[in-house]
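Only one protein chain is missing from this complex, and each of the others stays in its spot.
Let's turn to chain A:
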Amino acid sequence: MQTHQYDVVIVGAGGAGMRAALESSTRARTAVLSKLYPTRSHTGAAQGGMCAALGNVEEDNWEWHTFDTVKGGDYLVDQDAAEVMAKEAIDAVLDLEHMGLPFNRTPDGKIDQRRFGGHTRNHGEAAVRRACYAADRTGHMILQTLYQQCVKQDVAFFNEVYALDLLLTHDLMAGDVPADEEVKVAGVVAHDLATGELHVFRAKSVILATGGAGKIYKTTSNAHTLTGDGMALAYRKGIPLEDMEFFQFHPTGLAGLGILLSEAARGEGGILRNSEGERFMERYAPTIKDLAPRDMVARAMANEVREGRGCGPNKDYVLLDLTHLEPAHIDAKLPDITEFARTYLGVEPYTEPVPVYPTAHYAMGGVPTTIRGEVLRTNTAVVGGLYAAGEVACVSVHGANRLGTNSLLDINVFGKRAGIAAAEYSAAAELPELPESPGAAVTALLDRVLGGDGTEKVAVLRRELQEAMDAGAQVFRTAESLEATLATIGSLKERYASVAVQDKGKQFNTDLLEAVELGFLLDLAEVVVVGALAREESRGGHFREDFPARDDARFLQHTMAYLRQAPDGGTQVELGAKPVTITRYQPMERKY
């Protein structure tokens, strides 16, 4: 086992990780670990845009953007954080332009902007053009541009290296830490895919930037590799996870496949229709119709299907109609996603409507942080030196439902903040001592999976988990559906104890890593469902049919889920609450 030493170690090389690296590598000795080559990260899949109130094409300002974010998140957003994000959005976009990002342009050469769901003028009057974009490959261009700048700055990457354990100075699972002791991060333990060797990275600061966890669901727009690693690593060390029951289902996944068709399709004029050809969103959101926030559109679609107005032989999807748009307009603004429809469903969007259905898309919850990116271990205490940014984190700027284009913004604003904060912290900090035998836990885990004579297969357990999550914890939820899913997760966790892999080799053993990732998924799915059961209300992306109303008296608060030792020697999820920060906007009913 090799040991490395850095001031700052960043885990993840997507948008958040690389934006952090650009800041921290000029200030402190920095390493970036990524299980993928940086340009393979799922930020590259983002299509529609990144919002900022530039006001390039019509009047706009950051205060309207803050309001939309708060309202879009069904008032579970921490308003101080949303304000920071909306204000810093403008510089975040300009930074990217200065780095070379090829934004689409207005006739006079400024960055062009387009409409996106939930973004409005003057507190909901009408849709506003706030999303900056590069065709329908905005995320691709952000990922490429940040990587280009990392090449320029000679950032040190360790590619195809999996972080599998987070090292802290204290065992938080055991319970309370004496008030006079500071809990700090000491580094990470990582597995080098090429050789199978373990490496310990000692560091003064660690930034988690590992992205989302969409693979807890079967139908998802997320990559195979989005298994929530950073969330699970923190959670297993006793750090809480915040608001995990809030998962966004994006309305327009390609039916049956889950591959995303950006909301930009509706921003550019696309319309959703049911089997009767009706533009049904007129009934659900009379003012902004197809551009209502995602949770509302996804529920409306699921409801149309439930009430028998679905399309196709099984009446199990609705249609996204672009046929009234000029082909030239489609080619200029939506080339990639129309290509997806052609390649994967054989549908020609110029002339035929595209079959779509909601797809699991985005984790609003995650590792709780302050607006400086510091990771919280209680409602107020931070873990010294530990930061998180991007989809892995919960600041919380997205509350109960993220607005489209706010995530590419989030990764840039809070990636930058975390990079600066981590480097500054490291300048004043000592390198903490490593715990005894730092690699022991990971070695034990890998040896069990490799050496075990178990009979359970990774792919089977994963499929059963994903199907149970789709069945019980998707767009519509009830106590009954959630209980059933929780029971399945419980039995899958037992079976996971005797999971085995066929590949027993050391080099490039992806069979082994898939088994480890499944363990992360099982832990996170449990937190999602436990949180969803406890939240007996409907808010944003979390809709309980047995509690269809929002209940501010009981639930205008964040969920904090802790993994703690159980009396029987095992572990259990313990739920706590954290107040929502409300500054300017008192909760109101959410209508569009």
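In this text, a contact is a pair of C-beta atoms (placed from the backbone, for glycine too) under 8 Å apart; a residue touches a chain by one contact, two chains touch by 3 or more; residues count from 1.
Quick note on the criterion: contacts and distances are computed from a predicted model.
For the chain of the complex excluded from view, the name given in UniProt is "Succinate dehydrogenase iron-sulfur subunit" [choices: "Succinate dehydrogenase iron-sulfur subunit", "Cytochrome-c oxidase", "Formylglycine-generating enzyme required for sulfatase activity" or "ABC transporter permease"].
Which of A:D192, A:D229 or A:D243 touches the hidden chain is settled by the complete complex: it is A:D192. Screening A:V57, A:A223, A:A441 or A:A484 against the full complex identifies A:A223 as the residue touching the chain left out.
Of A:V8, A:A28, A:A45 or A:V77, it is A:A45 that touches the chain left out of the display. Among A:A53, A:V70, A:A134 or A:L334, only A:A134 touches the chain that is left out of the view.
Considering the complete assembly, chain A touches the hidden chain via residues 2, 31, 36-37, 39-42, 44-45, 93-94, 97-100, 102-111, 134-135, 137, 140-141, 144, 148-149, 151-152, 154-159, 161, 192, 194-195, 197, 199, 223-225, 256-257, 259, 336, 340, 343-345, 457-459, 501-503, 505-511.
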